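One protein chain is absent from this view; the other protein chains keep their places.
Residue numbering begins at 1 within each chain, and the chains themselves are lettered A and B in the order written.
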Amino acid sequence: MVYQTSIEVTTRSQGELHDLTNAVVAAVADSDIRTGTVHVFNVGSTAAIGAIEYEPGLLEDLPQLLNRLIPASRAYGHEQTWHDGNGHSHLQATLIGPSLTVPVSEGAPVLGVWQQVFLLECDTKPRTRRVIITVQGD
Amino acid sequence: MVYQTSIEVTTRSQGELHDLTNAVVAAVADSDIRTGTVHVFNVGSTAAIGAIEYEPGLLEDLPQLLNRLIPASRAYGHEQTWHDGNGHSHLQATLIGPSLTVPVSEGAPVLGVWQQVFLLECDTKPRTRRVIITVQGD
Partner (left out) sequence: MVYQTSIEVTTRSQGELHDLTNAVVAAVADSDIRTGTVHVFNVGSTAAIGAIEYEPGLLEDLPQLLNRLIPASRAYGHEQTWHDGNGHSHLQATLIGPSLTVPVSEGAPVLGVWQQVFLLECDTKPRTRRVIITVQGD
């Protein structure tokens, strides 16, 4: 069995996280799948999907970490192609990755109490993100 | 077809790796699935799952790398919420990610000879980890 849906997430600025957990729980419930996996994927190359404890401190820490490891700069080769100043956005998104898969058990995603599914906007301007949620199993 | 099981992994300290490959091979064998995928997921936000050549040198190198890129510090925003000194643990775990999916062929996970599935403890104290293994396919 497979069930697929999509959601839109409107972001305002680089470094903004969104908690997708409720949407993932709802998709799994709608799927009527009891045991399997749920896959969450951002369409596009400058946002990332992952897992984190969704609390205010880490919402600051994660983008700060990425900006320290991969700072904004006009020196990236990407700038030679597009001149849009978001080379670091692409690299940050690739490092975290565009997707997460979570097990499904008893009709719900299996997550820790302090483990949520996030979308991280890495681009430098507001975007409307399309996230595909695919549930598979029995 | 879907088959799901879980294992417990008892860890002692930050930076400790555990080789989950035998448990993954056993789960795939128990599933009777010949072709598909096996998904391995850590429940909780301060441990990670990934793939590595499981040899003594890299068992030192990977946590050292993460401690260099994301050092322990009381300056993380996470500290303002919880005061538990493990902000870096959360960030290290998010960077590597909580899960890995491996193809299954002829009833076994397809891994290189020097490619193993690991759990990395990123937290600062001993933990009992629950890892969910989900096999899907025919």
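Note that in this section a contact is a pair of C-beta atoms (placed from the backbone, for glycine too) under 8 Å apart; a residue touches a chain by one contact, two chains touch by 3 or more.
Model, not experiment: these values are computed from the prediction.
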Taking the entire complex into account, which one of B:23, B:43 or B:62 touches the absent chain? B:62
Which of these, A:54, A:76 or A:118, touches the one chain of the complex that we don't see? A:76
Tell me which of A:25, A:72 or A:91 is the one touching the absent chain. A:91
Residues of chain A touching the missing chain are 1-2, 4, 39, 41, 43-45, 69-70, 76-82, 87, 90-91, 94-95, 97-99, 101, 132, 134, 136
Considering the whole complex rather than only what is displayed, give the residues of chain B touching the chain that is not shown. 35-37, 50-53, 55-62, 64-65, 69, 95-97, 100-105, 110-112, 114-115, 136-138
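As a working rule, only the chains that are shown with their structure count from here on.
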Any idea how many Å lie between the Cα centroids of chain A and chain B? 19
